[in-house]
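Report on one structure; see the data block that follows.
All protein chains but one are shown in place.
Then we have chain A:
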Amino acid sequence: MAEEDPGAAAPPHGCPGTSSAQAGRAAACQGCPNQGLCAGPAPAPDPAIEEIKEKMKTVKHKILVLSGKGGVGKSTFSAHLAHGLAEDETKQIALLDTDICGPSIPKIMGIEGEQVHQSGSGWSPVYVEENLCVMSVGFLLSGPDDAVIWRGPKKNGMIKQFLRDVDWGEIDYLIVDTPPGTSDEHLSIVQYLSSSHIDGAVIITTPQEISLQDVRKEINFCHKVKLPIIGVVENMSGFICPKCKIESQIFPPTTGGAEKMCQNLNISLLGKVPLDPQIGKSCDQGQSFFSEIPESPATSSYRNIIQRIQEYCGLHHSQEKLSNQGME
C-alpha cells in the first residue's frame, strides 16, 4: 500500500458495497484500491444457496438478531427468545450462533464444553431441551481459551456449513444470533438464505446516542439487503436501585432513546428491557432468567416482546399462505 499514490486511494464516497452488482464498476469505484477485488469476474451464484433452500424447507420461521454496537445484549436476547418460544412444547426451536470469533451462546445456554456429533445426515446440533437445539462454533473448539483467528472467507465457509450441513430437522423457529456490525457474517447469512425467505430482523440497542448511531447504520444495512425489520428492542433501559427503588438511567437516552428513533424511522419498537443484574448472573450460570426471576419487570417485558415477534411471524406466515392459495 505504501508505494501507492495516496491521491488514488480515494475515500469510499458512494461505494456501492461489495455485494452490489455495481461493485467495482460504479463511478465511485474509480481509483478505489479495492476496485480490482470488487470488480473481479462476476462470481457465479454459490450452488450452496440452492442446497440451503432445500435444507430450509423444513424450517418455518427464520429470525436474525442484529445490533450495531457490541455488548448490547444480542446473545442474551437470542437465548431468551429461544427459551420463551420453546415454552410451547409443540414447537421446535433452533438457535444458531454465527458469532464465529466470540461464541457466547454455549455459555448462556448452559452447554459450554458440549461437542457436536457427526451423523449420517450431517452435524447434529446440541439439544438443551427436547424442543430446543443449538449450533455454535463454540462446540468445535478444544476449550475456553481456544480462539478462532479467522479472516472473513473462513468465517463465511463456517456459516455456510452451519446452514447446509447441520441436521436441523423440522423447525418452527430458527433464531440466528450475530456478531455486532455489518460485515462478512451478516452479508453471508443474508446471501445464503436469499432463496429461503427470512421473516425478518430484530435489532437490539441500548438507549444512548452512541449506540443508536450504529443502529441507524444497521437499519440502512437491512434496507440495502432487503431484509425486513421486525422491530427494535431497547435493552438496559433504566435501572431500579434495589435499595431506594429509584430509577437511574445508566446509559442516558440523550436523544430520546430508541423510542424517538423508531418514530422518526417508522419502525416498530418491540419493547424496552430494564437493566437487571440478575440477567447477567443467569447468563453466567447458563440458566434462563424466566425461570430464575419470573416476577422481574425484565421478564414481563421480554415476554411481551416475544409475543409480538410471534404475532409478526404468524401474521406474515398466514398472509403468505393466503396469497399462495389465492384467497382472501
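Quick notes on this structure:
Following the convention adopted for this analysis, a residue touches a chain if its C-beta (ideal position, glycine included) is under 8 Å from a C-beta of that chain, and two chains touch if they have at least 3 such contacts; residues count from 1.
One rule holds for everything that comes next: contacts and distances are computed from a predicted model.
For the omitted chain of this complex, the UniProt record lists the protein as "Cytosolic Fe-S cluster assembly factor NUBP2", which is one of "Geranylgeranyl transferas-like protein type i beta subunit", "Silencing group B protein", "N-terminal acetyltransferase catalytic subunit" or "Cytosolic Fe-S cluster assembly factor NUBP2". Residues 1-2, 4, 6-7, 9, 11-14, 17-19, 33-34, 37-38, 70-71, 75-76, 100-102, 104, 107-108, 144-153, 155, 179-184, 186-187, 208-210, 213, 216-221, 224-225, 239, 241-244, 246, 248-252, 254-255, 275, 277, 280-281, 283-284 are the ones on chain A that touch the missing chain.
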